[in-house]
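Every protein chain but one is kept in place in this view of the complex.
The block that comes next holds chain A.
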Amino acid sequence: MAMRQFAVKAATALRVRCSPASLHGGSPFAFSRGYSSVVEGLKYDKEHEWVKVDKDTAVIGITDHAQAQLGDIVFVDIQATVGDKIEKMNTLASVESVKAVSEVFSPVSGEILEVNKGLSDEPANVNTGPYEDGWFVKLKLTQPSELDELMDAEAYSAYTKE
């Protein structure tokens, strides 16, 4: 745990970058994931969810910080289905870890286009790949201006240190 914390601090200080285009379909990191907890090019909210924007669609997941704090995730229940229209801060999912159920919220409003059904069988993907296989939903943005209220990687990195 101590080595991981050192690595996270080092990576954050060095502003480790990765290509956002490689997310959700490829290896996302220039370095091994253990040396990076925040991904450049994503947007973040204070509830520790991330948003990857591609034109008018967005992919949503929880951050490396969140998955580390939650512990081993043993169950994911995504409560949205394709076609649902959700508002910002609606509950997207419940995750179980360490005997606790924690809610995951949507940082933006939109219409659900795709749900990561793989998390039902492999909930640990949220731990091992929070920015990769651990994504939760893909949606079509209905209020793109909400993105302006989110943090960039630098601001989120600072926020997690508070």
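Criterion: contacts are C-beta pairs under 8 Å (C-beta built on N, C-alpha and C of every residue); 3 or more make two chains touch, one makes a residue touch a chain; residues count from 1.
Note that contacts and distances are computed from a predicted model.
A.B. asks: Per UniProt, what's the omitted chain called: "BPL/LPL catalytic domain-containing protein", "Acyl carrier protein", "Cell cycle checkpoint protein RAD1" or "Sperm tail-domain-containing protein"?
C.D. replies: The record names the chain that does not appear here as "BPL/LPL catalytic domain-containing protein".
A.B. asks: Touching the absent chain: which residues on chain A qualify?
C.D. replies: Output for chain A: 47, 69-71, 74-75, 77, 89, 91, 94, 96-103, 105.
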